[in-house]
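Yeah, one chain of the complex is gone here, protein chain that is, but the others are all in their spots.
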Amino acid sequence: MQVRTDLAVEATGMQEESIAGIESETEEKDRIRIDRIRIKSPDAAERVGKPCGNYVTITVRDLSENDRDEYEEACMCVAKELGDILNIEENASVLAVGLGNEHITADSIGPKCVKNLLVTRHIKEIMPDEVDESVRSVSALSPGVMAFTGIETSEIVRGVIEKTKPDTVIAIDALASRSMSRLGRTIQIADTGINPGSGVGNNRKELSEKTLGVKVIAIGVPMVVDAVTVALDAMEATGADEDEIHTFFETYKRMEPMNADMVVTPKDVDSLSSQSARIIANGINLALQRALDREDIDRYGHF
Amino acid sequence: MQVRTDLAVEATGMQEESIAGIESETEEKDRIRIDRIRIKSPDAAERVGKPCGNYVTITVRDLSENDRDEYEEACMCVAKELGDILNIEENASVLAVGLGNEHITADSIGPKCVKNLLVTRHIKEIMPDEVDESVRSVSALSPGVMAFTGIETSEIVRGVIEKTKPDTVIAIDALASRSMSRLGRTIQIADTGINPGSGVGNNRKELSEKTLGVKVIAIGVPMVVDAVTVALDAMEATGADEDEIHTFFETYKRMEPMNADMVVTPKDVDSLSSQSARIIANGINLALQRALDREDIDRYGHF
Amino acid sequence: MQVRTDLAVEATGMQEESIAGIESETEEKDRIRIDRIRIKSPDAAERVGKPCGNYVTITVRDLSENDRDEYEEACMCVAKELGDILNIEENASVLAVGLGNEHITADSIGPKCVKNLLVTRHIKEIMPDEVDESVRSVSALSPGVMAFTGIETSEIVRGVIEKTKPDTVIAIDALASRSMSRLGRTIQIADTGINPGSGVGNNRKELSEKTLGVKVIAIGVPMVVDAVTVALDAMEATGADEDEIHTFFETYKRMEPMNADMVVTPKDVDSLSSQSARIIANGINLALQRALDREDIDRYGHF
Partner (left out) sequence: MQVRTDLAVEATGMQEESIAGIESETEEKDRIRIDRIRIKSPDAAERVGKPCGNYVTITVRDLSENDRDEYEEACMCVAKELGDILNIEENASVLAVGLGNEHITADSIGPKCVKNLLVTRHIKEIMPDEVDESVRSVSALSPGVMAFTGIETSEIVRGVIEKTKPDTVIAIDALASRSMSRLGRTIQIADTGINPGSGVGNNRKELSEKTLGVKVIAIGVPMVVDAVTVALDAMEATGADEDEIHTFFETYKRMEPMNADMVVTPKDVDSLSSQSARIIANGINLALQRALDREDIDRYGHF
């Protein structure tokens, strides 16, 4: 009877009392709110349904508005939080993986994001004298979705990791939220990797240090809520009790098997996903390359 | 307390008793069901919230399945029903208008469809001796959405009509349905034009004989349902009475203003919209050009 | 025996002596060179094959390099030169028209450019109190190409002009150059409109004050050279005389009729066309809206 969410801030916030083994802190800035959650004990992890680790949630007012200051602050904030959670050595190399299906707008953040990354690995390999030593080696991959490749995304990523030996993977993906008000407004950075059932397509296998053998940072933005969420909101708003909600769930499942394949998404999902993808890309570029700063925002889009 | 639907078959079917002034008939084929509804009196039109005219609804089992026979039957069926409802003279010219935003998958049927039309007007104008007389003059336009053009779609279409003088307009658009089970499975053909509030974006002005001065046939496929639909389904399924539903609606409206900007859409919306766009395009090509038949399906895509 | 060029700076420069009725001046900046040519007499116009009017050519070193300073200077320079040549009243309205085929990379500058414009007309029309009076009314259109619409681009534009009554049209298009070294490095702004034979597709009708009834500013970037140019360069480089070149032209025409449908284009045409489209869009935004400045560069892309 649990509603799916990929956000730790929602999973932990849904618990009524505070939970042993979970630490959290909140930082309110002018326009941006940052929640840092640490799930420390396996007990707590099991209770909230998220693996142990650090989860940073950055919440802005509205990414779809054309407020350049807020946009740049969001980029800087992603860079700062990602830098802290990455905590990698100066010359460590990174592989960025854009997950999802670029042909479904709500699922396209990952592929869109990697198109705006500053990719340097080939230059460092082929013309090492051409680039400053301080430039970090960054490679990028959009592996596509299993329906089109016939291959588990994790298999493709593992194959490429074995050949290119990055020190860290950053995986970018669209997420599912419990709340409509978070869509396109929240960016989650986690050092736990990507776990099954995430995103719009729910058949992705885990991408984590356990499965890939290297540290995996996951960055995502919620772009959909499960359709059933709307129904639950409705019932709660009208004071349905737990029995009624249970009955609903049972009925709902029988009612229309295809409901499971429905998602709720904002009407302006196209600009939301493009904007989010660019903010994450800028944040990654700034976090990985020391020589870049706020003036370099939006400088490395291929298109 | 009314839930939005662009389908006459839903608007009329929602009424409990049969309505004076509305005629309907149903034809069941092997894999396809056709509902033909005629709204005859202004009274009936007002009751169901749809203008007087003819509405044909073609329902298939599942367009996303790769069943070539069903696909071709759907194309032939659209051609046949469109031909009947068009009822135009042999040498009448047609302008096809693909409405919607090609960057939002669920709203992209119109622009995708016109890319698969056999366009002939320029050949007939420039090299009339090169084409057989029986070839009908067809032009096509994707006017874009107001957020990107700054211009009402209807203004663009009217401007082009005045310059090119087509005898008939066929407008293709994504629709909203009341029922999730209809998404990507139903094609509606109507001789009433496109009316406000249709589609994913609800700010389109009417495109009809009244506003454009020529006959307007509308073809659409439901690709979204309002998020509130899911909530209502839930409440009905659990036996909520009318008072409870009313309370819910009031609460819901206050709850989250942004809910109004949420839509429910199938996860495989990309293949559904591409497939639907191609079926409609094939149907239009076959209906308009006498020389084409089943073997010419899928022959005229630009991409 | 004339080789096609859409650039006045090439057409006039090909003449050996200076031509009566043509004025020109050159401004060299740090990284950017500006040539301003004025064709004043019909005689001169006929000699160089370009209509009377003003042509400004902005030449940068290399748009494909990721030099942010050069990029922003190019944007500012387009804004300044366009502002001078536009010379419009404070509250005059503008329609931007993106010409060309977005599916052919070398021909996609126009459609790509209008996607990055700040479009305001609908806001001023629908919610005039929401926007400051100083905001200029800007609308934008990508009419598509005749092969897909069946309609002359000029007919579509004229129809939309009659409905929306802009004071000025800005038309953006890909151009053909005589010289490979200019591809993607030169931006031409002219107050003479767009003339037949321009661009990658050579079947466009004139878009000018004469045909549209409003002032037409044309902005373009050369993205192709005719294949025959390479041959001529070769012959000249090896010292062929005029007779030999004449013989070649005759032979060439007979040789392969499809040669006429070949163009030479840079291998990195994708990033060149995207970059050029963004520079022009930024220049237009800055020229049209007084409230914007260098900090607002790249702020208004839809995607």
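Labels for the chains are A, B and C, by order of writing; each one numbers its residues from 1.
Going forward, a residue touches a chain if its C-beta (ideal position, glycine included) is under 8 Å from a C-beta of that chain, and two chains touch if they have at least 3 such contacts.
Just so it is clear, the model here is predicted, and its values are computed rather than measured.
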Item to check | Residue of A:Ser142, A:Ser208 or A:Thr229 touching the missing chain in the full complex | outcome: A:Ser142
Checklist outcome for this item: Touching the hidden chain, out of C:Thr26, C:Ser41, C:Ser134 or C:Ser181, is C:Ser181
Item to check | Among C:Ala20, C:Ile126 or C:Met262, residue touching the chain not depicted | outcome: C:Met262
Checklist entry - Residues on chain A that touch the omitted chain in the whole complex? => result 103, 114-115, 119-123, 137-142, 144, 146-152, 155-156, 158-164, 302-303
Next on the checklist: List every residue of chain C that touches the chain not included in the displayed model.
Outcome noted: 101, 103-106, 180-181, 183, 200-201, 227-228, 230-235, 237-238, 240, 244, 247-248, 251-252, 255-256, 258-259, 261-270
Item to check | Residues from chain B at the interface with the omitted partner, ascending | outcome: 66, 68, 270-271, 274, 295-296, 298-303
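The rule is simple: only the chains that are shown with their structure count from here on.
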Checklist entry - Taking each chain's centre as the mean of its CA atoms, how far is chain A from chain C in angstrom? => result 41
Checklist outcome for this item: Among chain B residues, those touching two or more other chains are 103
